[in-house]
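Here is chain A:
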Amino acid sequence: MNLLSVSKLNAYYGDFQALFDVDFHAHPGEVIAIIGANGAGKSTFLNAIAGNVTGRGNSITFAEEAISGLRSWQIVSRGIALVPEGRRLFSSLTVEENLLMGAYANTKDAWPLTHIYETFPQLKLKAKQSALSLSGGEQQMVAIGRALISNPLLLMCDELSLGLAPMVVHDIYETLTTVRERGVTLIIVEQNVRQALAFADRVYCFQEGRVSLTGRAGELKPEDVSRAYFGLAGAA
Partner candidate 1 sequence: MNGWIDSILQGVMLGAIYALFAAGLSLVFGVMRLVNVAHGDFIVLSAFIALWLQRITGFSSPFLTLILLVPLMFLVGYVLQRVILNPAFGADILRPVLITFGLSVIIQNGLLQGFSADSQKLHGGKLEVASIALPGGLAIGVLPLLTLGVSAAMIGLLQWMLYRTKLGRALRATSADLSTAGLMGVNTSHLFAMAAGIAMVTVAVAGVFTGIRASFDAVSGPDWLIFAFEAVIIGGLGSLWGTLAGGLILGMAQTTGARFSPGWQLLSGHLVFLAILILCPRGLFPRRTE
Partner candidate 2 sequence: MTTELKARAIRVKQSSPVSCISAVGAALLVAFLISAPSWIDRGHLSLLVEFFYFLALAQMWNLLAGFAGIISLGQQAFLGLGGYVVFFAAMRMGWNPVAALVLAGVVGGLVAVPGALIVFRLHGAYLAIGTWVVAETFKLAFSEVKSLGAGSGISLLAAVARAVRIGPFSRDTVLYGAALLIALLSIVCSYVLLRSQAGLALTAIRDNEATARSVGVNSLRIKLLVFVGTGFGTALTGALIYLSKLRISPAAAFDINWTSYMIFIVVIGGIGTLEGPIVGTLVFFLLRQYLADLGSWYLIVLGVVAVVVMLKMPSGLWGTFAKNRDISLFPTRRRLFLNADEYADPGKLRA
């Protein structure tokens, strides 16, 4: 049984079509990586599931309920959280207020704040600071914490390691490991293909708005991945 299944998803920005007939599914507890070049439609795909981009004539089913056509604020309470690209912390809010915003929709089932501080101890010390006064890595932790606090069934992370030092990226993936051990389903968009293949159970590769390759992370051949990633230019 699938937790999330997407069939024939098309998404548009005005007249520009960003996704073409994307089929996708995720089992409960699975970790899926989405890879692909810039502009391949990875972020659009996550945003379409989160309800930030509306698709046409598509069907997205989550936990056996159709969620296509719902607005983003209606989707969160069903158990989907997105860590957006570039973190998108609320600049005029403190660290703690940013975290609490994550619990806005699911106040009942939300994690207590202390739980987040146990996962990210350094945030507790800076709880009252403006979120933008933190380092890039710490900001990413706030963004993840803000998504986790809603106690999601599905956590989607967009470009977590972008612009961060390797050490920090390592820490963040350590945290994600504890998240996956709790049984949370993960979809991560990752530029670093090696990182993605090492961490994920399954991989989808996007190219120009279409799924160009999919398979189990351990079974993909490097040359197939690079063809799916860069297009046919190399092969021709």
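With respect to how the candidates were assembled, all candidates are chains of the complex that A comes from, given by their letters.
Descriptive notes on the structure:
Just so it is clear, contacts are C-beta pairs under 8 Å (C-beta built on N, C-alpha and C of every residue); 3 or more make two chains touch, one makes a residue touch a chain; residues count from 1.
Keep in mind it's a predicted model, so treat the numbers as computed, not measured.
For chain A in this complex, the touching partner among the options 1 or 2 is candidate 1. Against candidate 1, in their complex, chain A makes its touches with residues 50-52, 71-74, 76-77, 81-82, 84, 88, 90-93, 97-98, 100-102, 104-106, 130, 146, 150.
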